[in-house]
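Missing here is one protein chain; the remaining ones are kept as they sit in the complex.
For clarity, chains are labelled A, B and C in written order, and residue numbers in each chain start from 1.
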Amino acid sequence: MALCGLRAWSPEALERRVAAVEATGLGEGWTEGSRGRGPGYRFRDPDGHRFELYYEVERYDPPEHLRPSLKNQPQRYTGRGAAVKRLDHVNVLAADVRASREFAQQALDYRLYERIELDDGSEAGAWLSVSIAAHELIYTRDAYGARGRLHHLAFWVDTREECLRAADLFLDNDIHIEAAPSKHAIAQGFFLYGIEPGGNRIEVTTGGYFVFDPDQPTVVWSSAERAKGQAWGVQTVESFHTYGTPPVPGAPLAH
Amino acid sequence: MALCGLRAWSPEALERRVAAVEATGLGEGWTEGSRGRGPGYRFRDPDGHRFELYYEVERYDPPEHLRPSLKNQPQRYTGRGAAVKRLDHVNVLAADVRASREFAQQALDYRLYERIELDDGSEAGAWLSVSIAAHELIYTRDAYGARGRLHHLAFWVDTREECLRAADLFLDNDIHIEAAPSKHAIAQGFFLYGIEPGGNRIEVTTGGYFVFDPDQPTVVWSSAERAKGQAWGVQTVESFHTYGTPPVPGAPLAH
Amino acid sequence: MALCGLRAWSPEALERRVAAVEATGLGEGWTEGSRGRGPGYRFRDPDGHRFELYYEVERYDPPEHLRPSLKNQPQRYTGRGAAVKRLDHVNVLAADVRASREFAQQALDYRLYERIELDDGSEAGAWLSVSIAAHELIYTRDAYGARGRLHHLAFWVDTREECLRAADLFLDNDIHIEAAPSKHAIAQGFFLYGIEPGGNRIEVTTGGYFVFDPDQPTVVWSSAERAKGQAWGVQTVESFHTYGTPPVPGAPLAH
Partner (left out) sequence: MALCGLRAWSPEALERRVAAVEATGLGEGWTEGSRGRGPGYRFRDPDGHRFELYYEVERYDPPEHLRPSLKNQPQRYTGRGAAVKRLDHVNVLAADVRASREFAQQALDYRLYERIELDDGSEAGAWLSVSIAAHELIYTRDAYGARGRLHHLAFWVDTREECLRAADLFLDNDIHIEAAPSKHAIAQGFFLYGIEPGGNRIEVTTGGYFVFDPDQPTVVWSSAERAKGQAWGVQTVESFHTYGTPPVPGAPLAH
């Protein structure tokens, strides 16, 4: 997987996070900034995914033809394609979900909102966030025990109607639909999963809940509960549990 | 199945339809009106489903507490439950789809918008309408070769959001969801299928297209095309192809 | 206004309509077909708007890059701009609404679903349809007593969300929004009105009701009822009552 950037909340927060990561022995050191970012501190999570912490950024200034009518909007609304609004969350695979999840909580200060604990006591998934959004970073189990792989990138749209519309666009633009629009049980987000031309799984998502509660207990799902499928009973397609990028040599593709 | 009422467009249209039905030998004769209907002519389709043609009706006059704010609306909007607006279509099963479909076209003047023709030349489904709506009467094949059974009744809501909302209501009111909201390939309607407490399959539906074209060719779907699943690739659940009411003794239920 | 085409339901229906129009003395005679249409019969309504009746058409065959994935769809879904699906209705202005409305009913066989009758007994608007759709042809009063003018052309989208999305597109593409999305009282359609670059008013619309009832009484709105504004109380902007195209010399524009 490419590098996942994490912006700290303040210069002080950046220092605190870097110190916490360094203490784990997983730090790799500072880099100069690039592409609109200031200096960054690189590290790997226990599973080997690459991250970079930074604070300084260069603010986007739209060119004349993309200036919005409403000044509280970064850019004109063009409505092209699925017209996603922003990156919503990243779901990575891990050979050992619990180890990476604990690292995210302890070194990166993520909160843990939901997780799956199978009957054998192992952890199959963890939904983490540093904000009131239901998830910003997700770890799910790598079916092959491989390391450093991506499950999917999720892009936000404001409405479920836009997810449905995106499905029509995927269909008529030959983007393989791995999972048609429906509602997740975990985190209750509305989803559409497809495979982009490069082979990565992407999600168009909206909805879910917001956690305004500072001491909300983590919701733990059991094997039996997960067997019920998604919120409205849709059974998850097999490839969703196995396919990731880069693909494991010899493993089946999602499409 | 209970009786399916069909209102004729005018007294003259009623006479024409009755004459056409009588000519097929499937007529059963006139009944006095009841429950707000004038005199009706009863008959069975070739598969044995019971129908009644009539023209006269008593118009609904809402009680005081249900009078709407807008006078072009039959009743106040209460928003209760799935808040369906009207019956949209009826889908019955038939041992011989083609025979009943041809009867509907010839004796009842339905137009045929879409149908399924399997590789063996048999007809597995037919979507019929007497208006610009994409379907009002649907025949699909009875997997058990039984006669006179119901596949589902479909109730209309104006928006896809209401179908999604209905799914949440079904889930939290223990109404078995047989098929979660998604989009049909045939007729392109948006659907949610559940099993009501009496055991009948019901649909909450919206969308689809309207046929303003007087000579639109019938769309014919092949076995291979149907194998692709619904519009966004969702594979239809097995019970959808087999379950009907009344259930065939010994056959699996939908839930 | 340009020519408004009306396709007859059958060759026989075309003959019947032509005979009925000829009998009114407003007929202008046959033309050869053009642009995918067969022979057409031209006439003017009592207000002077030009119409053409025809039956034969050439069916659209999409080029390779626009072939849809679902064969019951005329073309691939591209999602560009407001992505309207079809023309929904035409609203013309008339110096004498009643005269043109009666002509539409008698010569063209339209049904009258709703109308406005002011306290002085004059008719300020009439909503007509030849199908179960709530309106296909609308006459509203020309505030200047001018003749042959257009009020607006309405384009259909399947969802209210698409009307809201179109408003964002209008805003960021400098299309003047004359009336922001809301719900009509009459016919209950959801609307967005804008002025296209050529100066004509256009509507992006969805919703409303369907009239399955063959003898539905015409809904008549009074001056007092109209004073309540649109369905949710929005007061109609003044230009909506006065602006039409071509503009009356010296009259205010809609923007």
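Here is the rule we use: a contact is a pair of C-beta atoms (placed from the backbone, for glycine too) under 8 Å apart; a residue touches a chain by one contact, two chains touch by 3 or more.
Small disclaimer: the values here were computed from a predicted structure and weren't measured.
**Student:** With respect to the chain omitted from the figure, which of C:57, C:180, C:211 or C:248 is a touching residue?
**Tutor:** Per the contact definition at the top, the residue touching the missing chain is C:180.
**Student:** For the chain left off this view, which of B:159, B:205 or B:239 is in contact with it?
**Tutor:** B:159
**Student:** Touching residues of chain B against the unshown chain: what are they?
**Tutor:** 68-70, 76-81, 159, 161-162, 165, 168-169, 171-172
**Student:** Need a quick check: the contact residues on chain C for the chain that isn't drawn.
**Tutor:** On the chain C side, contact with the omitted chain comes from 160-161, 164, 167, 170-171, 177, 180-183, 190, 230-234.
**Student:** Residue-wise, where is chain A in contact with the chain that is not depicted?
**Tutor:** Its contact residues with the unshown chain are 7-10, 55, 70-73, 86, 114, 131-133, 158-161, 185-188, 207, 209-210, 212, 214, 219, 221, 225, 231.
Note that only the chains that are shown with their structure count from here on.
**Student:** Centre-to-centre on C-alpha atoms, which chain is most distant from chain C?
**Tutor:** Centroid comparison gives A as the farthest chain from chain C.
**Student:** Specify the chain with the shortest distance from its C-alpha centroid to the centroid of every protein C-alpha atom present.
**Tutor:** Here the chain at the core of the arrangement is B.
**Student:** Take the average of all CA coordinates in chain A, do the same for chain C, and state the distance between these two points in whole angstrom.
**Tutor:** For chain A versus chain C, the centre distance works out to 47 Å.
**Student:** Nearest whole angstrom, what separates the Cα centre of chain B from the Cα centre of chain C?
**Tutor:** 31
**Student:** Residues of chain B that contact two or more other chains, please.
**Tutor:** Expected reply: 160-161, 231.
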